[in-house]
Each structure stands twice: as C-alpha cells, then as structure tokens.
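Shown below is the structure under consideration.
All protein chains but one are shown at their positions in the complex.
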Amino acid sequence: QSSVTLSGVIDAGFEKRFSGDPFKMTPNRNGTSNWTLSGTEDLGGGLKANFSISTSFNSDDGTTAGNVLGNNGMFVGLTGGFGTVRMGRPVNTLYGNALLANGTKGVSFYDANAVLGGNATASAKVGGASSSVFVSNAIQYHSPRFGGVQVQVEYAPREVKGSGTADGFGLAVRYDEGPLALSFVNYKGADSNADGVKQKAVNQLAAAYDFGVARVLFTWRDQGGLPSNRDNSYALGVTAPVGPGSLYASYNVNEQPGTDGRTLIAGYKYNLSKRTQMYVNVANRNKAWLGGVPLPASNPGTMPNKSTTGFGFGLQHSF
Amino acid sequence: QSSVTLSGVIDAGFEKRFSGDPFKMTPNRNGTSNWTLSGTEDLGGGLKANFSISTSFNSDDGTTAGNVLGNNGMFVGLTGGFGTVRMGRPVNTLYGNALLANGTKGVSFYDANAVLGGNATASAKVGGASSSVFVSNAIQYHSPRFGGVQVQVEYAPREVKGSGTADGFGLAVRYDEGPLALSFVNYKGADSNADGVKQKAVNQLAAAYDFGVARVLFTWRDQGGLPSNRDNSYALGVTAPVGPGSLYASYNVNEQPGTDGRTLIAGYKYNLSKRTQMYVNVANRNKAWLGGVPLPASNPGTMPNKSTTGFGFGLQHSF
Partner (left out) sequence: QSSVTLSGVIDAGFEKRFSGDPFKMTPNRNGTSNWTLSGTEDLGGGLKANFSISTSFNSDDGTTAGNVLGNNGMFVGLTGGFGTVRMGRPVNTLYGNALLANGTKGVSFYDANAVLGGNATASAKVGGASSSVFVSNAIQYHSPRFGGVQVQVEYAPREVKGSGTADGFGLAVRYDEGPLALSFVNYKGADSNADGVKQKAVNQLAAAYDFGVARVLFTWRDQGGLPSNRDNSYALGVTAPVGPGSLYASYNVNEQPGTDGRTLIAGYKYNLSKRTQMYVNVANRNKAWLGGVPLPASNPGTMPNKSTTGFGFGLQHSF
C-alpha cells in the first residue's frame, strides 16, 4: 500500500503594474506553485501519525526561494482523541486563523496578508515566524472540536540566546459551525523592529458569515508594542459564487507608520474543473497616511505615494 | 485516480579530456539527470490541462545548478482543438526545432548545441532564454498539425525595463511527416553581447531525412546583428541503428569571432533495455579561426588553440 501522496499546484500568469514595471510573466498569482509529500499512518487505537512536506517554486523561471525543502509548510505529528500535535514549520497561528478573501496572492504586493502584516518590512512579523504565513521551529497543539470550538496553542522557542530574541507563543480560539466562523488569536514573540521593544503581543480578531449569495470576511489585528496608537491593521473581504466560478473583493488597511497603506482588490476565478482555474484580478494601492512605502530592492519598479493600480490573469492547476 | 506522474533520468559516467584534466567522474554525459512531475487532466469538450515540472541535478556529487525547481523545463497549459498553449519555462523555439545528433550532451563542452549556440559565452543566446535549451517567462502557442505542418509562436516579455533588455519573440514553422523533417525559426530578442546591438534576430533552418539505414540531420543558424559576416553556425549529424543500439556522429561549426571553433563527435549507445543504456563517446575540438576559446573559469582545464580530444563512457537509466 502506498504510504505517501504526491500533490501540488502550478500557477502561472501575466501582470501589469502601473508603477514603472513592464507587462510580464509573474508566478503564483492565484495560488502558490508547490509540490507536496504527505501521508497518514494508522497506528491503531485511534492514533495516527501524519506528515506534510510542501515546497514552493517559481513557475516562470524554475527557481526557488533559496535552499529550501518544506518552506511552504512542513510538519510531522500525531492525531488522536486528545487532538493533534505538529512539529516543524506549520502555518502560523495568526495567518491560520485570519479570514481573508484570497489571502496571500493576487497582484504582487497588493495581497491582503501582506498589507495586514506590514508589507516590505519585518516589523509586523512575530518571533519564530520567518514569514507571515509559516513559522519555523514550532510545535502546535490543535484540540478536538467541541460544539464547533477548537483551541490552538503554538510554541516556537528561539534558536539563539541574546538580545532581540525571544520565544514565540500563540493561542487561538476558533468557532466554526454552519455559516459562522469566529476566531481570536493572541501572539507573543520577539519584535524584529528597531523600536527597542523586545517582546510584543499581537491580538487578532476575525469573523466570517456565509449568507449563501456571498461570504463576508473580516480580520482585525492590533500590532501591540508600538509607541503609537496607530498600530492596527484590518481586512474586509467578500467572496461570492458567480456562474462557474467565484468573485472576490477586499479592502485592506494597515495603519502602522512605515508600512501604512490600503489596497482595494477584486478578482474572478473561472473553474475549468475542480482542479483547474483561470483567473483575472485587479488591485489598487494607496499610500494613505505617511511617507512612501518602499518596495523590496529585489522588486523592479517602485511604489509611489499616490494611488497605483495593477491587474493580471493566469492559469492555476492542482495535481 | 493518480493525477501526477513521477519520472526522470539518472546518468553517470567517466570522462577524460586531454586538455589538462584528470580522468574523472562526470554527470549527465548522455542525458540530463532529472526528476520530473507531469500530468494531464481531461476538462471535457476536448480540452485538457497539462503540466510538467522537470529539475536537473548532478549525479556525481548530489548538487543542483543553484536554487532550482523546474529549471529543466516547466509549463502549465491547455490543449484543445485550437492547439496547445504553455506558460512557464519551456524548451525554447530555437533548440526545440534544431535537428542535432545527440544535441546537448557528450564529452563536456564538445556537444553540438553548445557549439551551435556559442560555447562559453552568452553572445548567442536570445532575450529571455537564460540557457540555450530553455526559455524563462515565456508563453508558447503550438498549432495543431495540418498535413504534417505545425506552427509555433513564442513570446517571452522582459522582466525589467532598461537598456539591454527587450522582449523575446520566436516563430517556427515545422514539417514532420514520414522520413522528412524540416523547420525554420526566426527569433528576436535582446542581445546580451557588448556590441551595442539591442535587438538581434536569429534565423535557423534545419532538415533531417531518415534513409532507414541512417538518419541525416542538418541545422544552420545565422546569428544576426553581428558586425561581421562570420556569424553563422551549423551542425551536420547522422544517427544509425547498429546492433542493439545506435551510432551517432556529428560535425559542428561556429564561425562567430570569440566563440568560433568546430567539433567532431561520435558515439555509440548500447540498449540494455528501452529504459537503460550504456554508452561510449569521443570528441575532438579544434580552434579553427581566431584566438583561444576560454572555458568557463569554473571548469578545470583549459581549451588550447590546437586540436584537443576527449572521450568517455557511462550508464543512463530512465525511470
């Protein structure tokens, strides 16, 4: 019997941003191109071992994000009546419990999660979370569901002693039953910002309701530990089944000085099958409060202070 | 049902070049060691989604060519009555329509494609083609076959605006029916050479005929945009079934100053099965016209002006 499942996604498309970039091929606009090994073993007595090793790649030029294997989510763990324990580099507690319309993808640098977490700087990331989606060196406990309620605990101890380092702790409570989803997360970790705060706490509240014709999603995050009260970010989104596909739109705001801004995003995914989608999307980003938002040096083009728009289309296939 | 196929090649052997190198293990002498994920999904109505993600590796020391996944050819696309569309990093239009006897492999740096394209410099490469075999950031259209004729169009837009960059365009017409194969390719792209020419056009004509006892192959390439008329390269090859295997030989010439030279190559592949081959090959390289051809600094040994010979043997297994 086979003990391993091989799966993945390949997504390629084209994009134009009116901020100085040419029209060009861009990978992973709707989903993250990846290949994944996963499996489950029945250990008897209701106990199961399970694992997943997912690695992302760039579908336009055949490169990866460094020397990686398992960067796109990885764990080995046990599941039983007590719940689930996972060790490795799982989805972090903040992102895993956010409720975003087409979260991490879309027109490059306009996606909801990047805005929520603070695009282009590490200031909004928490200790042990080497990206805004996954957390390395972490052990997670997911409780069983009691009447739709599930508790999640995360511990990501630091690797090195010294100033600027701290263990990461996450606690999430989630209700998910019928049309309603609610979640609260408290996350403590090292602040990689230069503001002298060593341990910061992030609180996140998220809610979604499925009205049938559309699902409305909201996530609000309080980036604690900043010397200003302007330390919140939030995302309001909607997804709706329309014809043989789904429409989505979101309004995402980050108040934090240095990474502040807001984006408007909308897109349509056309299902060629359950596994294959064509999509179009458009986004507008506005620098609302303070100085310019610099894009990463590795990214061609710059993000001017004024409103700028991008759009694109592509094809995503899951295998 | 399985939706993904896992396949690949592993090829390892030994080689001796009489240009200062020791006798040593060399990877990928007959085929490129790689592992490949691929699949096809029937979308109904004659439409299919398909993908391939192929990654090469060095079978002698367990390394890869950088942070790569899909570097050895990658695409996601659709196939239907209209033909085939592919996006990603497919085989480029020039190499895909060249007709070479054992094209890219053999005694290191003596292979036909390297000579055709201009060994050891990027001058013969075209915009968007990051190697002489594959092209990144490309979308390709392959028409259906009409009476043996197929048309291929490639567009590889540049990633960055600025001097020295240009979009890549390829157009190929190919006839392939019975014993005869004919192809013509016109390719325009950015010239990475320092000759001040921004946009260069390459024309390639190829023909092959299968006489039964042997197949004769010819590819001729005019490297346009050079300030000299000595800008052609060509390859003449023959392959013949002999016993439980096949014999091949080729004569390959590059006239371009700086990369000029000619190689004579011959080899025999012995089939242990359809999937497993043992092989031997020998090659002679001569610096025919101008100054010395330096090999890449990363490559031990140098290529003297005079004639130099190499040979080797190995084992290739496809899985």
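In this document, chain identifiers A and B correspond to the written order of the chains, with residue numbering beginning at 1 in each.
Here is the rule we use: a contact is a pair of C-beta atoms (placed from the backbone, for glycine too) under 8 Å apart; a residue touches a chain by one contact, two chains touch by 3 or more.
Remember, it's a predicted structure, so these values are computed and weren't measured experimentally.
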- Given A:Gly83, A:Pro157 or A:Gly245, the correct residue touching the omitted chain is A:Pro157
- Which listed residue (B:Ile10, B:Leu171 or B:Ala240) would be found touching the missing chain in the intact complex? B:Ile10
- Query: If you put the missing chain back, which residues of chain A would it touch?
  - Reply: 3-4, 6, 37, 39, 41, 43-44, 47, 49, 51, 53, 55, 66-72, 74-78, 87-89, 130, 134, 136-139, 156-161
- If the missing chain were put back, which residues of chain B would it touch? 6-8, 10-14, 20-25, 35, 55, 57-68, 272-273, 275-276, 300, 314-317, 319
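Following the convention adopted for this analysis, only the chains that are shown with their structure count from here on.
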- Cα centre of chain A to Cα centre of chain B, whole Å, reads 39
